[in-house]
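In this view, the complex is presented without one of its protein chains, the others remaining in place.
What follows is chain A.
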Amino acid sequence: MDMSLRKNTPLSGPLAGIAFGRSLAVPLAVVALGVLAPWLVSAYELNLLARFLAMALLAMGLVLVWGQGGVLSLGQGVFFGLGGYAIAMHMKLAALADGDLPDFMVWSGLDALPWWWVPFKSPLVAILGVVLVPGAVAALFSWAVFRRRVGGVYFALITQALALAFATLLISQQPSTGGFNGLTDFQTLMGVELGTPAAAHGLYWLTLALVVGVFVALRALMASRYGLLLRAIRDGENRIRFLGYDPTPFKVVAFTIGAVLAGLAGALFTLHAGVVSPALVGVVPSIEMVIWVAVGGRNSLAGAIAGTLAVNLAKDGVSSAFPDLWLYALGLVFVLVVTLLPGGLAGLVADAGAAGLGKRLKTLIIGEAK
């Protein structure tokens, strides 16, 4: 008898056969294409791709938190923002002579650097801050909430309130945060001139490498006993509790990993976009993040990457052609995915592998006799 615990991983089954396979041919081809992208696409397209890949880091975190842990967070924008602001604060300070203040502080009449800006002069603090600040905030917050056994919809609402409060705070503290405009106009990062093609390529490859690394690491984590217990808690928290496990730390760990990845995503996005602002971290962007993962498939890491790329490419297309339509289009996509494709794109691929795409489409259109 096979007693292995590492069976029935979320990526087993037909999806694994198609997207990853026993052979590594498909993933290696995708990664190779990614590595060569700087020579295949324009500088503008490469920048878009780099931003979307950064966001995919956050999306993979949501697979762990929401798909595997069953914890819906509508506040990932907060952690994205913490990471983004951490690196942006450093870049603002790095461009200044000693004793000078960032331009927006001067305009607001500030005469000294706020104390919480000071440590970010150090590049090491800033880079550690990108992961440690969101991680620490998420760990403390989720521990306080989960130990009181608040979950489900209530947790989602609390995280949404957090996103709202964070964006409001950033806007209202204009003299020390840059307010609605956020932080922008970065020159160098650790002595490297930003905005050159070489820097853009380097940052793009760094992002791609992190996406690959995080993909592999999360896949291993989901296949581990921790992953098994996390899914078990999602499916029957009380049963697990009455088998002698404390569910709280399992969920806190997942939420914290999700926040660290969101922080990393925010920092990389800020580098690629050259700006971080409250418009990227509030309620609407936080909900969009959930939609990327819903579209891609919330239990599939590859699906989350694909969903992030697809939704954001669509956003780029739709919102430049019809700016007013984007939110309606996104809402429609979300409704369609939730009602027709609960497994997202990944579920569609898996079913296509199992039953044939034609049959699946037929099922979609005429329904299933179940």
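Here is the rule we go by: contacts are C-beta pairs under 8 Å (C-beta built on N, C-alpha and C of every residue); 3 or more make two chains touch, one makes a residue touch a chain; residues count from 1.
Going forward, contacts and distances are computed from a predicted model.
Engineer: What protein name does the UniProt record of the undisplayed chain give, "Heme exporter protein D", "acylphosphatase", "Urea ABC transporter ATP-binding protein UrtD" or "Sulfur-oxidizing protein SoxY"?
Structural biologist: Its record in UniProt gives the absent chain the protein name "Urea ABC transporter ATP-binding protein UrtD".
Engineer: From the listed residues A:Leu208, A:Ile240 or A:Val281, report the one that touches the chain absent from this view.
Structural biologist: Checking each option in A:Leu208, A:Ile240 or A:Val281, the one touching the absent chain turns out to be A:Ile240.
Engineer: Of the residues A:Arg231, A:His272 or A:Arg298, I need the one that contacts the missing chain.
Structural biologist: A:Arg231
Engineer: Looking at A:Ala95, A:Val253 or A:Ala279, which residue reaches the missing chain?
Structural biologist: With A:Ala95, A:Val253 or A:Ala279 as choices, the missing chain is touched by A:Val253.
Engineer: Just the residue numbers, please: which parts of chain A touch the chain that's not shown?
Structural biologist: Where chain A meets the chain not shown: residues 1-3, 5, 7-8, 224-226, 228-229, 231-232, 234-236, 238-246, 249-250, 253.
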